[in-house]
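Heads up, one of the protein chains got dropped from this complex, but the rest are sitting where they should.
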Amino acid sequence: MTRHIRNGINAGIIFGIVTIFLFMIGFTTTISDLLGQLLRNGSSIAVMGFTPGIFDLLVFLFFIGMWAGISGAKKTPDKIDTWGTVLLSSGIAGLLHGILVGGLALLVGSLLQAGVTMTVYFAQLLPDAIHLFLIGLNATSAGSFYVIFFLITGLIGGVVARTIRYGSWRQNLTAWSKNKWQAFTAWPQYQRIRHNKLNLFVVYGLLILIVFLLPQVLGQYWNYTVGTVGIYVLLGLGLNIVVGLAGMLDLGYVAFFAIGAYTVALLTAPAPHHLMWNFWVTVPIGILLAAFAGIVLGIPVLRLRGDYLAIVTLGFGQIIAVLLHSDELTAFTGGPRGVAAVGGPSLFGISLGTPEGFVYLILLAVILVIFVTIRLRNSRVGRAWEAIREDETVARAMGINTWSHKLLAFAIGASFAGLGGVIFASRNQFTGPEDYNLMVSFNVLASVIVGGMGSIPGVIGGAFTLKGLPEVLRELENYRVLAFGALLVVMMLIRPEGLLPTSRRKMEIKELHDPDGKEAGETPGGKS
Amino acid sequence: MQQKTALHVHKPVGTYRYVQIILGVFFSAYLLWRLYVVLIAHPAYGPDTWLRFTIDGVVLGSVYALIAIGYTLVYGILFMINFAHGDVMMLGAFGGYFVFEALGAYKVSSSLSFLNAYPVISVILAFLAGMAVSSTAGYFLEKIAYRPLRGAPRLVPLISAVGASIFLENAAQLLFSTQRWDYTNPAVLNRGAGWNIHVGQGTVVVTYTGVLTIVVSVLIMIGLYLLVKRTRLGRAMRAVAENKSTAALMGVDVDGIISRTFIISGVLAGAAGVMWGIHLGLVYYYVGFIPGIKAFTAAVLGGIGSIPGAMLGGLFLGVVESLGPAVLGISFQLKDVIAFSILVLVLVFRPTGILGEVLSEEKV
Partner (left out) sequence: MKRPITVFSVLAIASMFLFACSPARSVRSGPAVCKSDSVGCALIKSGQTIKIGMGAPMTGDNAAFGTDISQAAIMAMADAGAFQGFKFELVAQDDGGSAEGGASVANKLVSDPTVVAIEGHIFSGATVAAIPIYEKASLPMLSPSATNATLTTTGSKVFNRNVFTDAIQGKFAASYLYNTLKIKNLAIMHDGAAYGQGLAQTVNDIFKQLGGNVVAFQAITPGESDYSAVLADIASKKPDAIFFGGYTAEAAVLVNQMGQSGLTGVTFFSDDGIYGVDFLTRTKQNGTGAYSTSPVPAPSDASKKFDAAYLAKYGKAPGSLSPYTYTAYDAGAVLVKAIESVAVLGDDGNLYIPRGALIAAVRATKDYQGLSGTITCDSTGECSASGPTFYKDDGTQWVAVGTGS
């Protein structure tokens, strides 16, 4: 019994704080706008007696409240949860949730009525947003409304939780889908395709064909977006070698990206040097210079431990950013104004400088880089990297020259970033220091981590999630970076091997997560 | 376990050692030559300006030192960089800011606000608020983002820390917008006001806020030193830092001690944040990140894990940052380049820092 009450209290407080936080950062307002567009196409007709904005808000809060109820009614170990206990804990969760949110409504509502402008300190507490939050009532009634509202949604959540957990439909559904999948895999045609190499090649060939026809049907905007994702795939694959394969955390990866971009910019642009070289000539130069920079940085720092390495590379990234802004280098790099009119690629007199052309170029680069990565990973070098990642001392004992292998990983990772930078600058026809800030490093790191360290499909998936998805959900762009941060933490907590891990990596992480002593041991309450 | 895999600092041998010596001689010679140029051959500044640089550097350095101790404490126990430490400091700075705002708005008489009527109480309240906010943040940070990852591969908690740092920064940005805010100090602590000292042909202002900063940080550091060396909690912390499993066998509550370490490092960060606000005035969402990284540099400089080392490293870094561009004769824009180059140089020449790493090699 006490356990149920405690679960309810915990969930109520956590969800209360989360809801208050979401309101304070303006998320509730944004999401209700978005829901309004999705559900009602932005029409302004009243729904069920509510003004539309308020209806959208309540729809969102309904789900949050229900989730609080579900989470409050979490399974208690070794006990059968009866309807009574489930409703008790979800009810307590809902009530607390409601009291916290209602208290906030009461507070901001009365402050607003007293004429206090809270916008001065809390940017999102605009009068309009508060009015929406008060659902057109005065402070006291809105406060009491929320208490009742969240109590009810919490109880609904409890009902849902009980139904999901103990209903028989769940087993039925699992069994059904399992059966269907087995039937599908047992299907002779599938077996034949699966086990015949030729057929597989046909399937992959078709896929590649579709990918190559795609730019023709995609609009300009989606071509551009796919191109951006492709550049991040390039960067991700490079960082994947450094972080995923060799196990060195590099937070200054953007520096190599910038070196590639500035190489092509300075060599092809009319100002500041008026060299006007051909784009294709500058590609290998950009890649080589980036790799060279990787070696130069690598020589002093590769003897360092993992966390020191992270900080030093972070510092290196900052140094490059400061130098690109600095007066000392303005004559050479164009300074803060950047380099305009960067040359684009052309082939046999046909310019590839359109979004479609660049999609093809980027696809080619990605395929090339994937090929190189696969060959490297399956070679002696790749195995050496993974050995170093797992245990450097043992790797050295096995006769691996750890230092030169780490240097090689650094250089190859840097060269991929250089290639990405070359294409990036050429595609934008402009490059300036603002493009190479710390967030780029973090973005790339996040895509490697989310996808799964060391795994190529993982990196591609990660780049799509982190660069492609935000383009689809542009309304939520304010919360993108916040979500990145939360995603990094959550991924590490629940799935450190990433969404699409390599099988080897998955095994390793599983092993390490099985605690075999007090040191790694966890108290049951440790996760919250 | 983890500790073994990370043994990457080798004793330099062979050619590497020679490269080190050659580079070292080169750098020292260059530095001496620059010092000769700017001090004797073509004096760039009068003595007043040199003194100004030094005072600014010492004050800034004492703030760095406080933040650096937070890193050192956590690193000493968990062997991880608490990447979000600078952002915890930022939260503390906001805590102090709101206390000052509230006290400034609260009138004790028609013309006098509480802030100006009771400046000492106000400052103490601001420090308490900042410390409370930061230590709460530190406690939950550990509980949510780090504790479940204990025993995971080394990269995992580090990435989690990076994520937590991004999250905190952006949460603050969304809550308080990107606007810069200025601390409204009590009138007696006006920024810029201070004792005037005549040096050469100029006057140097030793600001009250600067002196307060130095005094408070020295007091806190002494208190912390006593806490670690003299109290039961300090002994337990050292035991956990030495060996977690043995400490657990001896009846030390390891998780509890780690939690408390994070709370202490949060208290230090909060104090640093409020001092930052009182002395420099500025508070906004990104205010902690770069000082955080620099403070880590300071911790490494002094020898990570060592509390006196962190103090020394902080002061050293503050002074070098302030004097560096002047001595080397380069643009002041490049002072961050100097700070990070020092980090690289220290790690190349003396990875154990000035005072030597307290952790035994076997452990790291």
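Order of writing sets the chain letters: A and B. Residues in each chain are counted from 1.
By our rule, contacts are C-beta pairs under 8 Å (C-beta built on N, C-alpha and C of every residue); 3 or more make two chains touch, one makes a residue touch a chain.
From a predicted model like this one, the values you see are computed outputs, not experimental measurements.
Trainee: Given that one chain is not shown, what are the shown chains it touches?
Mentor: Output: missing chain touches A, B.
Trainee: Of the listed residues B:136, B:177, B:259 or B:341, which contacts the missing chain in the full complex?
Mentor: Checking the options B:136, B:177, B:259 or B:341, the one contacting the hidden chain is B:177.
Trainee: Hey, which of A:91, A:300 or A:335 is the one touching the hidden chain?
Mentor: Residue touching the absent chain, from the options given: A:335.
Trainee: Could you tell which one of A:90, A:228, A:373 or A:441 touches the chain left off the display?
Mentor: Answer from the full complex: A:228 touches the omitted chain.
Trainee: Out of A:137, A:214 or A:288, point to the residue that touches the absent chain in the complete complex.
Mentor: A:214
Trainee: Identify the residues of chain B touching the omitted chain, counting contacts across the whole complex.
Mentor: So the residues of chain B touching the unseen chain are 44-46, 48-49, 52-53, 56-57, 60, 173, 177-180, 182, 191-192, 194, 202-205, 207, 276, 280-282, 286-287, 290, 321-322, 325-326, 331-333, 335-336.
Trainee: Residues of chain A in contact with the chain that isn't shown?
Mentor: Chain A touches the chain not shown through residues 117-120, 126-127, 200, 203, 207, 210-211, 214, 217-226, 228, 322, 325-327, 330, 335-338, 340, 355, 424, 427-432, 434-435, 439, 455, 457, 460-461, 464, 471-472, 474, 477-478, 480-481, 500, 502-503.
What we mean here is this: only the chains that are shown with their structure count from here on.
Trainee: Which of the residues in chain A come into contact with chain B in the complex?
Mentor: Residues 21, 24-26, 121-124, 243, 247, 249, 251, 300-301, 303-308, 310-312, 314-316, 318-319, 322-323, 325-328, 390-393, 442, 445-446, 449, 453, 478-479, 481-482, 484-489, 491-493, 496, 508-509, 512-513, 515, 517-523, 526-528 of chain A touch chain B in their complex.
Trainee: Using the touch definition up top, name the residues of chain B that touch chain A in the complex.
Mentor: That would be residues 1, 4-10, 75, 79-81, 98, 101, 143-145, 147-160, 162-171, 174-177, 179, 244-245, 248, 254-255, 293, 296-297, 300, 330-331, 333-334, 336-337, 339-341, 343-344, 347-348, 351, 364 of chain B.
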